[in-house]
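Note that this complex is displayed minus one protein chain, with the remaining chains in position.
For chain A:
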Amino acid sequence: MSIDQNTAARVAKLARIRVEEDRLPALASEFNTILGFIEQLGEVDVEGVEPMVSVTPMRLKRREDVVTDGNQQDKVLSNAPDAREGFFAVPKVVE
């Protein structure tokens, strides 16, 4: 599998990371190096093997379905790059 510049651009878009046009060839080449390394997995016979879901055999704990937290709007917003009137502020989302 070889990744071309278009695929690299598509992946960058999906990952929401801006990559300038002139960086795409180098990026595609790095992807190919890493994916070439990963290709070795093709040699392994995994017929009938279950994909791992949990590394330790444990049941995830369940908790009571009750409110345990809240009323800390100021703390939630304290690290926001832009917060106004008790809300996170972002650029216009809809035209």
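Operating definition for what follows: a residue touches a chain if its C-beta (ideal position, glycine included) is under 8 Å from a C-beta of that chain, and two chains touch if they have at least 3 such contacts; residues count from 1.
What we mean here is this: contacts and distances are computed from a predicted model.
The complex includes a chain that is not drawn, and of the options "Amino acid adenylation domain-containing protein", "Glutamyl-tRNA(Gln) amidotransferase subunit A", "Urea ABC transporter permease" or "NADH-quinone oxidoreductase subunit H" the UniProt name matching it is "Glutamyl-tRNA(Gln) amidotransferase subunit A". One chain is missing from the display, and on chain A it is touched by residues 3, 7-8, 11-12, 14-19, 27, 30-31, 33-35, 37-44, 46, 49-56, 58, 60-61, 63, 72, 75-76, 78-82, 88, 90-93.
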